[in-house]
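Just one protein chain is left out here, and the rest sit where they should.
On to chain A.
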């Protein structure tokens, strides 16, 4: 697996505040990488350092094999980005905005610009928006246009900061389907978000940022792997306790957690003893539990010293 994004000891100091504190990101080709963190945990600063907008105080950023920010001219044309919300010239139409952005930098031929713009607009569902100025767009439409800008040159890597911001539930589902589709086509996606559900549904790997530190970085499947316990849903929890004496780890109403990695075995024991069972499941930690365990309190809490 080749590294698409890798940072080593990345630090950014703003005055006395250390926004990013020595993080080692490792995003590999083919990942959908979920970059999680509370508001103010340093996600956006990190994303900006990846793209060469903010210059690191210490440490290195390597993007598609090039040292940033020096290699920006070579590697950034292969990267599509949505950084902290979309931004456009309000008096111009969506297509005119994309044309200006496309003409501004290298990569992508001039001849097929019009076709690429039309394709990108179709991909995000703005194909029929016409010549309306962006100032008249809704928030969701602007978000879609920002996404179209990121897709314009068929990038190998998509860096998306909160891409579903301002979208309605249908829009969110559409964007999720689009990203999964692009991922199947070979695009690596780096998704920065504070929405756990979004990351849990999309991502294959997860990094968790807490107050500028990367407290967790692993495969999502491994983080939410079965814990070796079985959850039993039963109207008679006290009888479960009687049958499986010593194996009950926790009980909460009709929900009893029993040691044992095989629900079938647990089921056989309970049914054999005549205990009614409504449901059985392997116990898996949710991403939320994993993140809360790894990260401290909310980063925008400011306690008295």
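Descriptive notes on the structure:
Rule of thumb we're sticking to: a residue touches a chain if its C-beta (ideal position, glycine included) is under 8 Å from a C-beta of that chain, and two chains touch if they have at least 3 such contacts; residues count from 1.
Just so it is clear, contacts and distances are computed from a predicted model.
A chain of this complex does not appear here, and its UniProt-recorded name among "HAMP domain-containing protein", "Nitrite reductase (NAD(P)H) small subunit", "Outer membrane lipoprotein carrier protein LolA" or "ABC-2 type transport system permease protein" is "ABC-2 type transport system permease protein".
From the options A:27, A:64 or A:83, the residue with contact to the chain not on display is A:83. The omitted chain makes contact with just one of the residues A:30, A:59 or A:72: A:72. Contact between chain A and the unshown chain involves residues 14, 45, 48, 51-55, 72-73, 76-77, 79, 81, 83-92, 100-101, 103-106, 149.
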